[in-house]
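With one protein chain withheld, the remaining protein chains of the complex are depicted in position.
Naming follows writing order (A and B), and every chain is counted from residue 1.
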Amino acid sequence: MRPRGRSVDLNFYAQLLLNGIVIGVIYALIAMGLSLIFGVLEIVNFAHGEFYMLGAMCAYFLTVNWGFGYWPAVLIVTAVAISLGCVLYEALLGSLRGESFERSILLTLGLSMVLQNGAVFLFTTTPKMMATGLSYSNIIVGELRLPLSRLYALGLGLAAFAALYLTLYRTRVGKAMRGVAQNRDAALMVGIDPRAVSRLAVAIGIGLSGLAGAALAPVYAVHPLMGFSFVFKAFAIIIIGGLGNVSGAAIAAVMLGILESLVGGFLPLVMVDALAFISMIAVLLLRPQGLFGRGVRV
Amino acid sequence: MTPVQPLLEVRGLTKRYLGLTAVDDLSYALETGSVVGLIGPNGSGKSTSIDCMSGFQAADRGQWFLDGRELTGLAPHRIARAGLTRTFQTVRAYDELTLLENLCVAAQENDGVSWMQALLRGKTLRGADAAARARGLELLATVGLANYADAPAAILSYGQRKLLAIAASMMPKPRLVVLDEPVAGVNQTMVRHIEEVIRKLNAEGVTLLIVEHNVDFIMSLCSRVIVLESGSKIADGPPGLIRSDPRVLAAYLGNKRAAELDAGNG
Partner (left out) sequence: MNAISVRALAFVIGLMVLFAIPKLTGNEYVLALGISFAALSVLSGGLNLVYGYTGLLSFAQVGFFGIGSYTAALLVTEQNWSLWSGVAAGGALATAVGMVIGYSSLRLSRHAFAIVSLSFALLCMIVARDWVSLTRGAMGIPGLPAPTINLPGGMRWRIAQPADFYYLLLGFAVFAHALIYGVVTSRLGRAMRAIKLNEPLAQSQGINPLAYKLLAIALSALLAGMVGGLFVFYLTIVDPSIFDFYYTETMLIMVIIGGPGSFWGVLASSAVLTAVPDLLRFTTDLRMVLYGVVLIAAMLLFPGGLGGWLHRRRVARWRQPRVAP
């Protein structure tokens, strides 16, 4: 009896861990974009969650209404999100300077209200299930049942990590971006064009958000208010990881995902929801600059 | 040699940034009633040292005392309440408040009126407010801005803002006032005017520590000059001695600032 019970336990833990990692990677996609935009532009993008919602919506319509496959849909959504990011920067965020912090929040909040309530107006709040073959496929490894849709989301997230890492650490413009995030004035002095860098940061940030939405569309129900509840965790994550610290946000996101999943296996739902907030307050009280220090002056 | 306690005593003040030592084991003392200049080439640690002393930056090491009371590590507002006020290099004012309001704000934390008294608006508050207004008007007259008492601070010119900042730093009747570059970037007439204002305030008993790039201004105004280079004190004495100090000359020559010192000599 005993060995069997332990293997069931292990199985249960492994399942929780996997779910935690998947959700953590998706948190990371959203939080890294948010953190990148804050680091480079000193703007907190309150509309960030809406681009996640738009990504999921687009993926839903592309696959269900227009018959695209999962992978082409993800590609299209990511490309559209990146272009949307450029448009967003040119139309709204480009006119803001760092000192108008409250203005930037109100501006992006206004955008969030338009996108979210516009989506409610057009599509109603009824959740839509993106029921493709993918949603019900599993891979069985030993006694573990791994839903294919979650594995795909995990793979996409990791691929996006790798791409972002290569961009930030291996390309000239990526180095410029980190330079601006670390020391704005010094970066301006060595001749980095702040507009080009900022535009790219917003494009990448929104692109990651859209990608996250598309990747998760087969896992969760798609509805206009989905970005809202997600982004509040992303805010907690960027404070925990250190405002403007992109890798800190990624690590904090995966940690939170795993922790939430494990806590969710044993404690009531309300504890799962409160976890991100309580961690944030604890970090603020004990280590205000974030677990991994800050990448930017605040 | 000094039987009386100095007004300000700084011991071993040190501040490092990322391995670079901006202020290195700086010690000095100021006598009550003096006007002392703090000069040095760019990046010599003048501004950093007073930012630490006023609590706006955390010092890595060192202690400082005002009238024997230790101020080390206190928050800026506590240091101000203890009697050490300052002005800023980037001139600061409350643009949307009137000049008189600018000054009254500067005194309100020092007159002992509690929050409750402020809300209930009793006699204590009225007395304190009347005193602050009277002192504010007097200081505005001293710096020559009395005509604009009810105008918003935003209308002032750059030099006038420096005057307002000086007046505001005097409002709570501080023991020591630190002026951070009071004449940088203002025209010659205004420099003379500011010099006169400082002399007048000193004659009323205020002790001043003045950080400046304008060596000429410091030499004619101060009875004693402290010179910093690379965060360390390299000279300390009356202007006459400072001008001929070989280390000072070397520091300024090495930094293409000999011309400034020459102008002071001529």
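By our rule, a residue touches a chain if its C-beta (ideal position, glycine included) is under 8 Å from a C-beta of that chain, and two chains touch if they have at least 3 such contacts.
Predicted model only: the values in this text are computed from it and were never measured.
Enquirer: Kindly state which of the options B:4, B:58 or B:119 is in contact with the chain not pictured.
Expert: Once the missing chain is taken into account, the touching residue is B:119.
Enquirer: Considering the whole complex, which of B:92, B:199 or B:247 touches the chain not shown?
Expert: If we include the chain that is not displayed, B:92 is the one touching it.
Enquirer: Which of A:12, A:71 or A:277 sits in contact with the chain that's absent?
Expert: Only one of A:12, A:71 or A:277 touches the chain omitted from view, namely A:277.
Enquirer: With the full complex in mind, choose from B:39, B:106, B:235 or B:251 the residue touching the hidden chain.
Expert: B:106
Enquirer: By the contact criterion defined above, which parts of chain B meet the unshown chain? Give residue numbers in ascending order.
Expert: With respect to the unshown chain, the touching residues of chain B are 54-56, 75-77, 80-81, 85-86, 88, 92-97, 101, 104-106, 108-110, 113, 115, 118-119, 121, 125, 129, 147-148, 151-152, 154-155, 168-169, 171-172.
Enquirer: Residue by residue, what part of chain A touches the chain that was omitted?
Expert: So the residues of chain A touching the missing chain come out as 38, 44, 46, 92, 95, 100-103, 105-107, 109-114, 116-118, 120-121, 228-229, 232, 235-236, 238-239, 243, 268-270, 273-274, 276-277, 280-281, 284-285, 288-289, 298.
Note that in this section only the chains that are shown with their structure count from here on.
Enquirer: Between chain A and chain B, what is the gap in Å from one C-alpha centre to the other?
Expert: 49
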